[in-house]
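The block that comes next holds chain A.
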Amino acid sequence: MTATDTAAPVLELRDVSKSFGPVVALRSGSLRVDGGSIHALIGENGAGKSTLVKVVAGVHRRDSGVFELGGEAVDFSSTADSKGAGIAVIYQEPTLFPDLSVTENIFMGRQPLARGRRIDRAAMITEAEGLFARLGVRIDPRRPAAGLSIADQQIIEIAKAISLDARLLVMDEPTAALSGVEVDRLFAVARSLRDEGRALVFISHRFDEVFALADTVTVMRDGSYIDTRRIDETSPSELVSLMVGRDVDELFPKVAATIGEPVLQVSGLNRSGVFHDIDLEVRAGEIVGLAGLVGAGRSEVARAVFGVDHYDSGTVTVNGKDVKEHDPRSAIRAGMAFIPEDRRKQGLVIDSSVTRNVAGVIRRGIAKAGLLTAGMENKAAGPWASRLEVKTSALDMNAATMSGGNQQKVVIAKWLATNPKLLIIDEPTRGIDVGTKAEVHRLLSELAGQGLAILMISSELPEVLGMADRVLVLCEGRITAELDRAEATPEAVMHAATHHLEDAS
Partner candidate 1 sequence: MNTDVQPASEVSSGEALLVEPSRLSPTRRAITTVLRSRELSIFLVLLAVVVLATSKNNSFLFSSDGWRNFLLNPSILVLLAVGQGVVIITRNVDLSVGSVMALTAYLTGRLFIDHPGLPIIVVIAACLLLGAVLGLVNGLLVAYGKVPALVITLGTLYIYRGIMLTWAGSDRINAGDLPREFLRLGTRSVLGVPMLTIIAVLVLAAVGYYLHTARGGREMYAIGSDPDAAVLYGLPVRRRLLAAFVLSGALAGLAGALYTARYGTVSSSVGSGIELQAVAAAVIGGIAIFGGSGTVWGAAIGAFLLVTINRALPSLGIEDFWQRAVVGALILGAIVLDRVLAVRQARKLAESRDRS
Partner candidate 2 sequence: GCGGDDGGDSGSDSGSGGDGGGALSMTMLPKNLGNAYFDTSTKGAMTAADELGADMEEVGPETGSPDAQVSYINTVAQQGKDALIISANDPDALCDAIEEARSADVKVVTFDADTNPECRDLFINQATSEGIAAKQLELIAEEIGGSGEIAILSASANATNQNAWIATMEEELASNPDYADIELVDTVYGDDEDQKSFDQTEALLQNHPDLKGIISPTTVGIAAAARYLSDSEYKGQVALTGLGTPNQMREFVEDGTVASFALWNPGDLGYLATYAAAALVDGSITGEEGDSFEAGELGEFEVGADGTVLLGEPFTFNADNIGDFDF
């Protein structure tokens, strides 16, 4: 335990457990957070961090253990209780009301009232503008939340949490969707809150952030508390070994691969309002990184190439053959595989079994005369699931109950099963812990070595620089730079990613 100077900690959890049916999500979670400090909570995917957070928030009720707030035992049965007790939570997934305005989203349930218990809309909007100013963002407080990018949504969540004026602020991976600039701004706000004497819990998979922000760090593994360290008394490698129980040697195991013929050729791709004049080429054995600030339109380009979205003009060819517009099936037939950024919503049929998910794309191939049985699917999916060591051979397990990292492996397995020539992978390691991250990187590298063409979108600069043979930078829907592995320095990429902004200001 850390040395603390305040008497009662703001939050104290001891040996808290929580199970969902047979799944033990939290075995013995412990956490002690003091006022005026930022406490990082780290652990691999599925370590139980989010579950712990949800117990604190009153979403889940713990099965056993001690839960104290400011020294008093509490037992929340709903999120309203935790809010009342002065806890603000940013959940891992943004939870906005798309039909309501940004302002209403922030103040829902506690809107300022005028006479006659009428909502005072003007006051509310002024307050929202103040919040955005504090966060340094420009969002129209009157616009509906629908249509905001994930990053914007995350910012609204942060504004919401800050406005609660809580004594304890819990942030479950708030930065996963944010770009560097926005992360910096968030951190500034977090520090000012700490300086006001509040307690903050911060969950992230990015060590640089943990070391930049936190005062103390608690490591969890397999639903259990492992250790707590002062940040200035520990090192990334020590934390990694605490997290995974061993040393992770190489995060970006880039293997040099022989680069072959062009596989994917995109030319003149346009979609008004989203991206313009996109030309790109990915060769066999090559990993092309697509970098840019959040909201630059990288995902949109990828989605259009794969055919899940429309585009206005341009052509996409794989191995010289045209791929029909807005027709994922034609893309799959041509040999494309696409691992989208949001695996719960896009990558997986989350309430379906692992088998059904893995066999999802290839089932046409395994069917006999169009007919299909569960046995045939199991037989086809089994090898792929175990090849990626998806953490269960219980293939009929529901994908929803798996942790993020394992879900990502299921998605990868599902696409590798199609034996693709080109893999488009959007944020391959978003929200994935270090251990699994390294595995994913090694896998990508190996696949490229086997001659697969890979187009990789990532918001993590080290990932792009570490993995890609070539880096394309997107800014406001246009490709602003094409950099070789040698030329691709952080400065060069950031310059290209922001040059429109610089021109403007």
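The candidate set was assembled so that all candidates are chains of the complex that A comes from, given by their letters.
Throughout what follows, a contact is a pair of C-beta atoms (placed from the backbone, for glycine too) under 8 Å apart; a residue touches a chain by one contact, two chains touch by 3 or more; residues count from 1.
Just so you know, these numbers come straight off a predicted model, no measurement behind them.
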| item | value |
| --- | --- |
| Options 1 or 2 - which one, within this complex, touches chain A | 1 |
| In the complex, chain A residues that touch candidate 1 | 57-59, 78-83, 91, 95-100, 104, 108-111, 113, 117-119, 129-130, 132-142, 147, 149, 151-152, 155, 179, 181-182, 184-185, 187-189, 192, 272-274, 293-295, 476, 498, 501-502, 505 |
